[in-house]
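To start, I am sharing the structure in question, which I have written as structure tokens.
Shown here: the complex without one of its protein chains, the others still in place.
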Amino acid sequence: MAGQKLTLAKGLNAGLRAAMEKDAKVVLMGEDIGKLGGVFRITEGLQKDFGEERVIDTPLAEAGILGTAVGLALRGYRPVVEIQFDGFIYPAFDQIISQVSKMHSRSLGYLKVPMVIRVPFGGGIGAVEHHSESNEAYFAHTAGLRVVSCSNPEDAYWMIQQAIECDDPVMFYEPKRRYHERAEVEIDDAAGAPRGLHEAQVLREGTDVTLIAYGPMVKTCMEAAGAAADEGRSLEVIDLRSLSPLDLDTVTASAEKTGRVVVVHEASTFLGMGAEIAAEIQQKCFYHLEAPVLRVGGYNIPYPPSRFEEEFLPNLDRVLDGVDKALAY
Amino acid sequence: MAGQKLTLAKGLNAGLRAAMEKDAKVVLMGEDIGKLGGVFRITEGLQKDFGEERVIDTPLAEAGILGTAVGLALRGYRPVVEIQFDGFIYPAFDQIISQVSKMHSRSLGYLKVPMVIRVPFGGGIGAVEHHSESNEAYFAHTAGLRVVSCSNPEDAYWMIQQAIECDDPVMFYEPKRRYHERAEVEIDDAAGAPRGLHEAQVLREGTDVTLIAYGPMVKTCMEAAGAAADEGRSLEVIDLRSLSPLDLDTVTASAEKTGRVVVVHEASTFLGMGAEIAAEIQQKCFYHLEAPVLRVGGYNIPYPPSRFEEEFLPNLDRVLDGVDKALAY
Amino acid sequence: MSDQDVAPVPERDLGEISSPHHHETVAPGVPVRDVTDGGPEMVQFLDADGKRVSRGNCEPYEPILEGLDPETMRSLYRDLVLVRRVDAEGHALQRQGELGLWPSLLGQEAAQVGAGRAMSTQDYAFPGYREHGVAWCKGVPPLNLLGMFRGVNHGGWDSNANNFHLYTIVIGNQMLHATGYAMGVQRDGAVGTGDPSRDTAVMAFTGDGGTAQGDYNEALVFASVAHAPVVFFVQNNQWAISEPNERQFRVPPYQRAKGFGFPGVRVDGNDVLAVYAVTKHALDEARSGQGPTLIEAFTYRMGAHTTSDDPTKYRVSAEVDLWREKDPIKRMRSHLEREGIADPAFFDGIDAEADALAAEIRTGCQNMPDPELPTMFDKVYAEQHPVIDRERAELIAYHAGFEEGN
Partner (left out) sequence: MSDQDVAPVPERDLGEISSPHHHETVAPGVPVRDVTDGGPEMVQFLDADGKRVSRGNCEPYEPILEGLDPETMRSLYRDLVLVRRVDAEGHALQRQGELGLWPSLLGQEAAQVGAGRAMSTQDYAFPGYREHGVAWCKGVPPLNLLGMFRGVNHGGWDSNANNFHLYTIVIGNQMLHATGYAMGVQRDGAVGTGDPSRDTAVMAFTGDGGTAQGDYNEALVFASVAHAPVVFFVQNNQWAISEPNERQFRVPPYQRAKGFGFPGVRVDGNDVLAVYAVTKHALDEARSGQGPTLIEAFTYRMGAHTTSDDPTKYRVSAEVDLWREKDPIKRMRSHLEREGIADPAFFDGIDAEADALAAEIRTGCQNMPDPELPTMFDKVYAEQHPVIDRERAELIAYHAGFEEGN
């Protein structure tokens, strides 16, 4: 896969295929992931090639999917579960919180439940209710889980494989509105993943303000940094990639360099990822901050009807407004 | 109820009774809340006095309890749901997140689902797994819900009634390890509740460091303030009482006065309430802080076996250690 | 692992349970589906040609059928046609970009009209997201339904105006709401009084896929334990998006009710008379204090799952063709003609009415105003909330800033 144009969706599809080829214990589970290839076509072609026993169209019951995935994992399989949309993960919440996250510690390490829970998340696609949620903070607050999010095709390809290889359960957040965005990708399978699953990446270096984002907002922040550069402002952009654990070294190094940080995400700000990041930075970088850590996020309301979503979601203007505010200190 | 010694449990019981007497639409629902009076006896005697139609022993299914509570609320009732233990709320998570919190906005205000979801929470009682969780942050992050916690018998009596009277759904967190602690309570029913459901209370005034807590940790913080006073340190203690919305005015006023804040809770610190409070204070009080806002909380692990819990939970020593750290800046 | 490693699935004697689906196997790669036959127990009063028959366990429902006068028969037909037209218009509006999504009820008109028309005014309906026909029968203005698909609201109508709850998207949730509502009806003393304007039943709608959800099954538990006046109405349209019945159950949904302690009935969902009679019977029982019933309306989703779906990926057109033969409207029309209940002028009149209705919906949709931005904060809470107040104010200030040219 050298130097080709790939969408994020195809990156995931290729990553899943690679993982299934490498390890016969990898099974995919979810609603409509078989013949249909999933409502976003992420699993397209996989049932045809790997059979119905490895690409399982499950009954329509998310607790059932997660609960049977736990059982399969206990039997030695590595389930990769697709949750059809972010808003439909809640019926499985109990299994994830009470079982998936705690099985390894409960068993003092005798039992592992390596599994990946794929969640297409976030808004911006004009969908009806329950189809645009950003619920990553619930899981990031839950010890025993790992939570990551990819923002581009290359990461999609590698991170999904790293998540599957991980012996811990991983919540894998996919920015659904970026599924069909294409990027030139240079994939060298022999060389392996360019960085660890839990490393943040400085996507653009800058000196005035640090923008921290993940998933769908990474692109928005890169655009904001581009626009700011035109006005002579130098923004650093960090793609967190991992929400739990956080790569605090990368984050604090940048905060200490710029002294000003704006965290951007779609989720409501109240107890969103920005809260944790702000709390950590203000503590670790107390003497370096020129301004408080600011948060630009979704409002603290349920995800609104789609006619409102452009205003609900942080966009270039709101990110730059946050930057202005940080610089005003 | 003038000047009597009351436990927190009895305060709740009396408050529920008062609410049921006042409003015939108030119904209680939960597992074992009838003849048994609930595993903590909070509803003791209420089924006998109000009948099985108003104090409903439900089937053993939390999604079912919450889902039928929504239906009852839509028919004009005001359900007060008891979740038997914190760890058993997750099967109902979907109903709470997808329905309870969103019904009013979804209907543009035509529909109300006034209900109270009572959650005995936290550790310290030597219980087995799933019986000592502090999961308030999940709900505080959820728009459409209100989240409160009482820390003493007087608040128990009044806050449960205020929560029931509220037209919004209220998550009501009860510090189970304080259920049987007694306090002298002066209740003047004619005068009504001494403060609003969402007001924080400065329980002890001080000048050096502010301790912010809620529920079970309030007592711990009061004890810490007492111990610190002996060493000549003046700590201010705030009982938050409301986690969503937060009474930021009270919090920031104190932070600006002392310049040093330690937030204490049992929940894991990563994305716990302390994260939101720290994020808000560092922003609102940026120029007033002498030290970063510090957090003393549960470790970021699943609630451990009870032989560990004394170490897992913030105690007087760890709170004072936090105070020392804040003062070291 | 190859397919051969998977053990074969032999048939086992399940006692008196009949399996009209002939699930000869669910082994991978060998789906054998015979969904065109509803089995010997399915209640049917009109066959595919519109001939009056009495098939399946139909005795209890015959008296209801006999009570139907020609006027009612015609109005049932009218509803079928108008509902199909409402649906077609929704579909067209989506194609023209006026709506973001549309879930079509094509093929399920009889199931919905039969059920909706069997309800009394005071009966309350808890729909999923495809119950445009039930909404119609309950008197909900079709435009109400469009808002959420246009993205201007999440429903936002007054459910109590027509006793038709908001659409529920999360599969299964509403089954419990209906059950709880029915428990409220019991507490109001609105069951078994014998007063036909007081006694109230509740209906909960879901699909074949919905029967797998925990919430659905818990609703059966709660309803049965409470003996609540609720009727569970499962439209088995054979598909849950791309998944056929075989992925959700091995025996038909109606058989599940008995194991929870109340009756389950399978009815031909493309036969409006049978659906009407079976539902009416169940509602009457519920209202008189006889407890819940589960009805499975055996029907077919003729269109895509929604306008976002592409069914060619997972089903063959021959299956759709077979079901087209069973069309619910054609069947009812034949019946009315055969029995001389309606003449060509009547049918022409209905068609004209449908055209007018469609035009009205189209105009109404196109003229539907976008809501004012700050209103997104307005109804999050019923009572005052400081975070909401602050954010609303910030948003207003932010936009005012732009207008000032900031």
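Annotations
The letters A, B and C name the chains in turn, as written, and every chain counts its residues from 1.
In the analysis below, a contact is a pair of C-beta atoms (placed from the backbone, for glycine too) under 8 Å apart; a residue touches a chain by one contact, two chains touch by 3 or more.
Predicted model only: the values in this text are computed from it and were never measured.
Across the entire complex, the residue among C:G50, C:P263 or C:P311 in touch with the chain not shown is C:P263. Touching the chain that is not shown, out of C:T206, C:Q235, C:Q255 or C:T307: C:Q255 (per the contact rule at the top).
When the missing chain is restored to the complex, the residue among A:G144, A:P175, A:P302 or A:G322 that touches it is A:G144.
Of C:R117, C:H154 or C:R187, it is C:R187 that touches the chain left out of the display. Residues of chain B in contact with the chain left out of this view: 24, 31-32, 34-37, 39, 51-54, 57-61, 63-64, 87-88, 90-91, 126-130, 270, 299-302, 304-309, 311-312, 318, 321. Residue positions on chain A in contact with the hidden chain: 27, 53, 58-59, 61, 63-64, 66-77, 91, 94-95, 98-99, 102-112, 114, 143-144, 146, 166-168, 198, 245, 248, in rising order. Even with one chain removed from view, chain C keeps its contact list with that chain: residues 1, 5-10, 12-17, 19, 26, 186-189, 191-193, 211-215, 217-218, 221, 224-227, 246-251, 255-264, 285, 289-291.
Just so we're on the same page, only the chains that are shown with their structure count from here on.
The most centrally placed chain, judged by C-alpha centroids, is A. Averaging C-alpha coordinates per chain and comparing to chain B, the farthest chain turns out to be C. Chain geometry summary: the mean Cα position of chain B and that of chain C are 41 Å apart. Residue positions of chain B with contacts to 2 or more other chains are 63, 91, 94, 98, 102, 105-106, 143-144.
Residue positions 153-154, 170, 214-215, 380, 387 of chain C each touch two or more of the other chains.
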